[in-house]
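Here's a structure for you.
Removed: one protein chain of the complex. Kept in place: all other protein chains.
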Amino acid sequence: MKRNPILDAWLVIALSAGFGSSLAAVQAALKPRIEANKLCDTLGQVPVLVTSATRAEKVVVGDRVYYRALDAAGVTVGWVVPASGQGFADKIELLIGLDATASTITGIYVLDQKETPGLGDNITTEAFRRRFLRKPADVPLSVRKDGAAAAHEIEAITGATISSESVVAIVNAALRQFAGQLRSGAIRPGGIP
Amino acid sequence: MSSDGPTPAERFLRGILPENPVLRQVLGICPTLAVTNTMEGAVTMTGAVLFVLTCANVLVSLIRPLLKPHLRILVFTLTIATFVTIADRLLAAFLYDMSRQLGPYIPLIIVNCIIIARCEICASKQPVRTALMDALGQSLGFGLALCALASVREILGFGTWFGKWLGWRVLPVGLSERVWAPWTVMILPPGAFIALALLLGAVNWATARARARKEA
Amino acid sequence: MSATMARLRGRPFRGGVHPSENKELSWECRIETLPPPPVVQVPVLQHTGAPCSPVVKPKQEVRAGDLLADSSAFVSAPVHAPVAGVVQRETVATLPNGRHVKVIPIQTAADQPTPEDLWADVYGGEWPLDGVEAAEPSAIVSAIRAAGIVGQGGAAFPTHVKLTPNPAKPVDTVLVNGCECEPYLTSDHRLMLEAPRPIVVGALLAARACGARRVVAAVEDHKPGASAALRAAADGAAFEVIELPTKYPMGGEKQTVRAALGRTIPTGGLPLDVGVVVLNVATCAAIARAVLRGRPLTHRVVTVTGRGIRTPKNLLVPVGASYADLLAACGGLAPDAARVIAGGPMMGFSLGSFQAPVTKGTSGIVVLTAADVRAVEETACIRCGRCVDVCPLNLVPTRLALAARHKDWTMARRFHITACMECGCCAWVCPAAIPLVQLIRTGKVQMQKEAGA
Amino acid sequence: MSYLSTVLLLAISSALINNMVFHFFVGCCPFIGVSRRVDMAFGMGAAVTFVVTVAAFLSWTITWFVLAPGAPLTTAVWRWLRPPSSATPDLSILCYLVYIFVIAWAVQLVEMYIRKFFPSLYKAFGVFLPLITTNCVILFVCLEIMKHVGPIPGSVPDPWRLDKALIYAVCAGLGFMLAIVVMAGLREELELCDVPAPLKGPGITLAIAGILALAFLGFTGMDANLAKRFQSSALPEGVAASTNPPTHAP
Partner (left out) sequence: MTRSPHGPVPREAAVTASAPAPVAPAVSVAPGPHLHAAASTQRMMADVLVGLAPLVAVAVAQFRQHALFQMAIASCSAVVSEWLFARMRGRPATLWDLSALVTGLILALSLPAGAPWYAGAVGAAVAIGLGKAIFGGLGQNLFNPAMVGRAFAMISFPAALGASAYVSPSLGIEAVTSATPLTAFKMSGQVTPIGPLFLGATNGSIGETSALAALLGGLYLCFRRTAPWEIPAGAILAMGAAALPGLAGGGTTWTLAHDLSAGAFMYGAFFIATDPVTSPLTPRGKWIFGAGFGLLVAMIRRFSGYPEGVMFAILVMNALVPLINRGTIPVPVGGPAPQTR
């Protein structure tokens, strides 16, 4: 007697139904939290990158995304520019904080990188990131290996010049593009309430 | 089926050393290598495997009378994939950092040989209690291997132990680079392979020695 | 033509080595005759092929040259009494290569030819060329077979087998091998100097027997005297002499044929496959003696040399004389003698006992001192590839030895173990002193055994 | 950057720099289990490459049209079922389940197809096919494709189209094949070595893998520098970094 394969597989079908619904439940229960985690990864940095900001507002220009940092009163106090580019080993993803007039860097944050531990991954350290504080955003930055002298110079990490240069290049390119958007009026400038 | 096989307690103990999945059976090598550059990774992975293996073993054991031989593997896979998805979402919700660090290695648990092997060898033939103890024993054995490897790698590679969660340093802070430096290679792929090779060698050596002692 | 090209290129064959030759120890020594020892022990198997059965009884009296044992097999050669005397009861002797063979001892009679007469009988006297024309090819082959001639160059293969015409594989050239590439040995050299005429005549007879039109003698270029003697002895006959560069193993037939004629013998094949028959110089002389004088092969020239012997010599000895007899005739071993070798130092076998008899294939006895024998311990192969560089056959000896060690016959075949001719170049050059040849040799035997099983 | 250079970069990056075994540690079990003989290893590598390509095709198609949040097919069905709704349905939680089935099915398919049309090929590597179902390489490639298709098609700046997904899959498979064949060569050699007993088998294989991973680190950064070179030959002034926003930014 030939058995019906569909009937034969009733267990599989029943299990699929059970699993499907439990997954749906998990999805429903956890999705908001996961989304929040993801968002937090970026937006949670805004107050660090732009002091006095309390929240951020997404600004989409073409395929680019920027964040306008707002203080409690809703006044634009700065910008957060996401940027990415090739590092020594793999892609480096950054957030760059700017002041309201987009003329000074107020901080950078490394979202993701796969540089060599102990060497290139020092770009995530506070010590390195602090070297970008209060640097001009309208002049291209450059890397010095033996201590920064001029205002637009960043001191490289010992043993990780390539990673340092990559970060600087990513910052330069992103800021140039952002400045272009500002100038062209694609983004409503902030700073003057 | 066989009630005169190992007792649940024996199964539990066996999984930890004599039949350790990684060190004795050389199964599940990929996650073992991939997540052991920090203790945190090792512990999280162990937790995920513990969760998936326990749930899958228990469920499979429960439905074991209903299993058709030719659909067996399909059912196992379905079960495992579901629990892995749940584990993955739980991690993303509650341990977002670790979820990002472990990346694809959590979903890869689906194809982890240990779990299919336990479903096949044990859970589909044994009552729930045995299957549960087996799952716990194997997971702990897996965890033991992972932690052993991660300890070596994190201490040599970073000079810390549970550095991210607990911040314990093994090498003193501010040790001069001229005196000693952590071995970065241990955190990278080559170090993983080499450390596991030596760990396997050490375990085999110790086992052979113990056996020789017993015989002598 | 191609031989000239080969010589111009200076690389007559690939690989090869230049061990120090030490031929000067004995190459000025004229051939002396060994006085017949009290007993000679004639092995019934001195060749490659089927052993013979004795046709004499104990206590039977025999004259020199009488048939002692024969066989009906094609690949076999009879043995004859080298001396007059009384046959004793058969015994067994162990030849240097480790083979146990039956021997027929003969108690030497008191009445023996003088050394002069013996020399005149074996190599001296007249060797007229017109005898060559007169001989029928088939008669030559049967005379050779009746005389029990086997190759005296080392392999001791029955010569009549080589010379029997094979319509499928016509022969155009007889190559007379006078290279004598083994270090120390000088027996062929002395023979070419002192008895070139029978060599020439024998070679021409051989050519007639197998239908070859060309006769070429190949001599290494460090023996100009020998080639000059052969040329002079040729006396207008169609007998060429080619000088080849000195290099071990120039005398190996694959190498000689390649260097002298520019032809390549296929692996696993014979010179016959490229239309050549290769004969050692002493074999040629034996052919002449058998055809023109009807005398069997009972004597040969043996070099006894090395720094471990008191007086190196080239001796004309009866087959069946023991190594002890020969050593004694050369003043015995020097105090620092460390190793006694039957044959040359590259391919010969070291002797543990000196009671074994000399056979038709014995070309020399070399006695080395401790200083000659490098006492280097075997170490690990460092895969330097020097053995590959020197292998004349373009094999990879280290892999062959490794395969033999691990009994990995798939690998042995992949690296062509059966092609190896055991010349010893690889082991000579190996810095790790690995007994490559021995490993390969036993590997070949075991592989054959397991393939048969 | 020309299309060709993109392909070249992807190939170098997935086969050499981010080699499946030496960089991502996936496929270790067959890497240790089936690397004893070169011909077996070659068969395994070829089988994996084949299956991974088929699986990549299927999983890209399903992810792009059905599973990704806001995938066109799902959205259309959703809207048709509940016209007023404008929410984007999200089936991505089913990804893992679907992939593992796709892989199992692809293996079956490939096995049947080869058995029918290339019996000699089937003899050569048919035995490896069932083992591949539980091979991490395949699932890993599917997961990688999932990551690059992006949460919402069109929202990721440069999502992988089918061609890129397939190129990636083939090169990842070839990278695995390279690793396992090289390892098999080394292990054949190892048979003749005097390896300490406790390290025989998996131990020494892992140690060699470690040394190979060290060697492959030499390729680090090759993709970046090549990309730079391709770009600077296209653009007048060498632009080192692109300004793509991070892929996982909300």
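Structural remarks
Lettered A, B, C and D in written order, each chain numbered from 1.
Heads up, the rule we're going with is that a contact is a pair of C-beta atoms (placed from the backbone, for glycine too) under 8 Å apart; a residue touches a chain by one contact, two chains touch by 3 or more.
Treat the numbers as computed from the prediction; the structure is a model and nothing was measured.
When the full complex is examined, the chain removed from view is found to touch A, B, C, D. Within the entire complex, the positions of chain D that touch the omitted partner chain are 38, 181-182, 185-186, 188-190, 192-196, 199, 204, 207-208, 210-212, 214-222, 224-226, 229.
Where chain A meets the chain that is not shown, the touching residues are 88-89, 116, 118-119, 158-159, 161-162. Residue-level contact of chain C with the missing chain is found at 13-14, 17, 19-20, 28-35, 37-38, 114-120, 124, 183, 194, 254, 258, 264-269, 310-311, 313, 324-325, 327-333, 335, 337-341, 345-354, 366, 368, 372-374, 376, 379-386, 388-389, 392-396, 398-399, 413-419, 424, 427-433, 435, 437-438, 451.
Rule of thumb we're sticking to: only the chains that are shown with their structure count from here on.
Chain geometry summary: the mean Cα position of chain A and that of chain B are 33 Å apart.
Per-chain CA centroids place chain C at a distance of 66 Å from chain D.
For chain B, the set of residues touching two or more other chains reads 74, 78, 82, 85, 89, 188. Here chain A touches chain D in the complex through residues 19-20, 23-24, 26-27, 31, 35, 38-39, 41-43, 58, 63-65, 82-89, 93, 111-112, 162, 165-166, 169-170, 172-174, 177, going by the rule given at the top.
Across the complex, chain C is touched by residues 191-192 of chain D.
Contact residues of chain B toward chain D in the complex are 26-27, 29-30, 33-34, 74, 77-78, 81-82, 84-85, 88-89, 104, 107-108, 110-111, 113, 116, 185, 188-194, 196-198, 200-205, 208.
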